[in-house]
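Encoded as structure tokens, here's the structure I'll be asking about.
A single protein chain has been omitted from the complex, and every remaining protein chain is retained in its original position.
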Amino acid sequence: MKRIGLLAALLAGLAMPAWAQDTAAGEYIVRAADCVACHSAPGGKAFAGGLKMGTPLGTISATNITPDIETGIGSYTLEDFDRAVRRGIARDGHHLYPVMPYPSYAKLSDADVAAMYEYFMRAVRPVRQVNPPNEIPLLLSMRWPMAIWNAVFTESPGFKPDPRHDAQWNRGAYLVEGPGHCGACHTPRGWAMQEKALGAADAAYLAGATLDDWSAPSLRQNKATGLGGWTEVDIAAFLKTGRNAHSSAFGSMRDVINNSTPYLSDVDLAAIAVYLKSLPASAAETAYSPAPVTTNALYASHCQSCHREAGEGAPPFMPPLAGNAAVVDPDPASLINITLNGAAPLVVKGRPDAYRMPQFREQLSNQQIAEILSFIRSAWGNHAAAVPVQDVAEQRKRTDPASDRVVFLRMR
Amino acid sequence: MLARRNFLKVSLLAGGGLLLSASIPATAKAASLGKAGPDAVALNAYVRIAPDGKVTITAKNPEIGQGVKMMLPMLIAEELDADWASVQIEQADLDARYPGQVAGGSTATPLNWLPLRQVGAAGRQMLIGAAAAEWSVSAAECETAPGEVLHKPSGRRLSYGALASKAAAQPVPNLATIKLKDPKAFRIIGQPIRNLEVPRIVTGQPMFGIDVSVPGMLYAVFQKCDVHGGKLVSSNVAEIRKLPGVKAAFEVKGGNDLRGLLDGVAVVAENWWQANRARQQLDIIWNEGDIGGQSSGDFAATAVRMSKGKPESILRSDGDAKAAFGKAAHVVEAAYSYPFLSHINLEPQNCTAHYANGKLEIWAPTQNPAPGAKLVASTLGIPETAITVHMTRVGGGFGRRLSNDYMVEAAWIAKVAGAPVKLLWTREDDMRHDFYRPAGFHFFKGGVDAKGQLIALSDHFVTFSENGAIAASADMGPAEFPARMVENLEFGVSMIPLRTPTGPLRAPRSNGLGFAFQSFLDELAHASGRDPVQFALDILGAPRLLPDPPGPRQGPGFHTGRMRGVIELAAEKAGWGKKTLPKGTGMGLAYYFSHLGYFAEVVQASVSAGGAITVEKIWVAGDIGSQIINPLNAENQAQGAALDGIGTALGQGLTVENGRIVQGNFDSVLPLRMRQAPPVEVHFRVTEFPPTGLGEPALPPALPALANAIFAATGRRIRSLPLKDHDLSTTA
Partner (left out) sequence: MQYTITVNGTPRSVDVDGETPLLWVLRDTLDLKGTKFGCGAAQCGACTVHIDGHPARACQTPIATVGKAAITTIEAIGQSKIGQHVQAAWIALDVPQCGYCQAGQIMSATALLERTPAPTDHDINEAMSGNLCRCATYTRIRAAIKQAAETVRT
């Protein structure tokens, strides 16, 4: 009630409280929500939009959310801003595509929305950049179905704390389900591409999903394919540095590491870890246990120098493949993708990583990639299905090599 | 001018012994006339003979793996009749008194073949003179054995060491009239002489530019704009200065010459890793200039558009090609193209420099130190005389290090940093800041008459310009084969403006032109039902010398008989037309004349149902004149060049996107690997022509020979490179 009262006061145009004048609070939540990752094009200005996102609907371009009056959100009131962020309705009344994760942002607190607004209006430099048109087939480009979509799948705004859990857990839940919008990638989507679940209560929530040729593993306590083998410290370290003893961030998670989670406080990262560790496994799995070393000639000549003979890697620099959830993910999309295309540099707080995965699309055939990946999915104690050559062939056509060039997205 | 008259000087070494200095010509023309021409330079030391018999010979040219550091001393040692076991070789610094200190164009052999032998012969004559005086006999009665002078009638002998000091007092022979050995008497030239540096290479001794170590040395990296010549607007260099190990970080304002110092940010640290890590955190705003149309896709589209119109200029026009096509029994039209290439020397560009008290000392792996020193002098505003350039062993040249951009960068950074600095590029720097082998597009039309003779050929060559003039190494000569041998022929040229710098790469021009022309000729042979070997011999016709048209690249002409000779030799060794090959396997022939060398190659290759290419074997036949100076090295060079061509054809090609190079490392540009390397048989045809170089000419035929073999194996004609971009699979 208090929060809503505060928002109402702001909307009424009363004097701003001191905290809102400090855009740091807004910056923090904008970081947590990783707005910059989607609303900036590579090499472009921060928040000026233009990034093309491949979706099952077609290509959608993120919009200019700098405070430019004509081309950005400069003329938005806090109320307009709030409607867009938490309800997915632009100022002119059109419904935003749910690529904008407003079903998650709906859980943002009033105070955080207000802080974000302050930040965008006062700390972000306005950039004049007209939004490019989306490339969506005609039927789907009619925005009216979105209203129906919204009516069906989104809940009312605001995060409802769960009284059965303590404050730390609830803070973690807020960050993950709200601004962090982790479910946008990690929760499977339903028949209308809606996330099947938006909160801890549902077993589908964060159970792993595939989007844009990247399979995001389960963040539940699945022992082999989820975070069952990670400690809270492991989770926090991963979010802070992009790496830990189990894995390294790549694919779409790179955007999260490059722009978002390393900027969160240790207290918040710990809260996220506590929350994620509380999500029960979605499937019964045997925990990973190492098995004897086997070899494969292709693996030996192309992978072993970094990932080592027993797939143990050299963590945290080169991730292990043995016992790595991303390797045994039921959907090998990420594995195929990174092998074909390599990894773009992780940039943790302005510092690129020292080692990165090269691309192999030029050096290895589809058959060879399928062979190597099938091998690593079944070697050293990993148990996952073989990778079909066809999947590699299709992804080869659909995807492009990752650039090794370091891209900085400076928010200011 | 004493030097001009005698071209040779002898002095007594401090502590005894003989020092032989000479002035030798700097151009091929002067060299072939056996005298120092007007471009001869001052005397310089070539040979020292110490009283203990040790013979020290200077190797004046940069060693890039072509074997020149052995080859040049071999020429001297042969005529000196030195005992090879007592010969030591010393790498010269850059010194204006040594002519032609450059590794490029396969020129070391033709330029030095005569003059350096004359130097050795002069030394031998003086040693004989000294012995004859000692024994009071006539010099004519004396002869030499390795390392000593003999007087057979009396059975006396004296070692070179014992004679050296006295020989220094002998009259100086006239180099031009000195008598050389009969090649039949050669004891060193023509022998498989091992490279004396290999023992150091295999034990990891520091010898390359990257290995240079100077007391107090710091390490540097230099970040330039991905778009060549882009201007620096601003950077976060102040933040970089605070990073661990960083000793200095500063912006550099360069000029507009893409071959000189360019804008960038230098980071200098205690070790290279720290410097590079700090540099990765640079956030720079560049002004890239106009990069419109500067993408590979645009180039290809523009080339096709240009091909539909008239060429901007006509390079050559013989007979009436248009009319002849009308009379031809077979007419084939085809478009060929090849991509930009990087040199990818395995040792990335680097240079160490130390500036102190107005003097600059440089250690550089360079193919061409003299222009480097000039560039450094003019950029830093110091006299050339204040600069010393030490030439290190070079981890691969391939033409990249004819440019000295890295040298001027190192010098500038060292001067600003006020400490000795080793600049080292990353692989990505190297691939993205090269002087690229230019891409090229050829729109061919050929006509063959009913008897199977090539009667007409036209090529609209779409190439690139830089600042309005033809881009470096992007031109074609009017004598390009088969010009002069086809009655009706037209070569036209059009140019696409290019912002990416280009330059020579091993067998410049020939490495691309050879692919296009030799593939198209093969296509014509097959289209008219001719055997490619017979078709080639018919084009060449009777053995004769065809003089070059006058122009900047006028050479000694093209000898059809020498080309016929190597084609026949290659075909014979490969068993051309005499073997039945399994399905999916084929042989391809190509031949090419470049850098004074005639080469024909046959490649046998197979293609699997899945599209995998296996190069099974290569036969190389070469004619580089009357003498293979060091057969051990010659074979290595010819094998390496042929395999280089195969590697290039299979896996290399750069993409330009918005004025920058996309690829950065060996994950996307693929040099040949062991598992792809077939056996290479090398055969030389010894002819009566002057010996010539071998660094390059075995490369150009390898690419089209492979493409032609793939046609023979699969019926698929390869009209663009690299092959990795072609799907040759026959299974769905």
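Per-chain numbering from 1; labels A and B assigned in written order.
Everything that follows uses one rule, which is that contacts are C-beta pairs under 8 Å (C-beta built on N, C-alpha and C of every residue); 3 or more make two chains touch, one makes a residue touch a chain.
Because the structure is a prediction, the values reported are computed rather than measured.
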Chain not shown: contacting residue from A:Ser75, A:Ser289, A:Ser305 or A:Gln390: A:Ser305
Options B:Ile201, B:Ala356 or B:Val686, residue touching the unrepresented chain: B:Ile201
Given B:Asp211, B:Asp226 or B:Glu288, the one touching the chain that is not displayed: B:Asp211
Residues in chain B touching the chain absent from view: 64-67, 192, 194-195, 197-199, 201-208, 210-211, 213, 219, 244, 271-274, 277, 344-348, 393-398, 424, 426-427, 632-633, 636-637, 639-641, 643-644, 647, 665-667, 671-675, 677, 679-680
For chain A, the residues touching the chain missing from this view: 297, 300-301, 305-306, 309, 314, 317-318, 354-356, 358
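Here is the rule we go by: only the chains that are shown with their structure count from here on.
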Distance from chain B to chain A - Cα centre to Cα centre, in angstrom: 51
Residue numbers on chain A that touch chain B, as the complex places them: 342, 350-352, 354, 358-360, 362-363, 365, 367, 401, 403-406, 408, 410
Residues on chain B engaged by chain A in the complex (per definition of touch): 226, 277, 280-281, 283, 428, 610-612, 651, 662, 664-665, 667-668, 670, 724
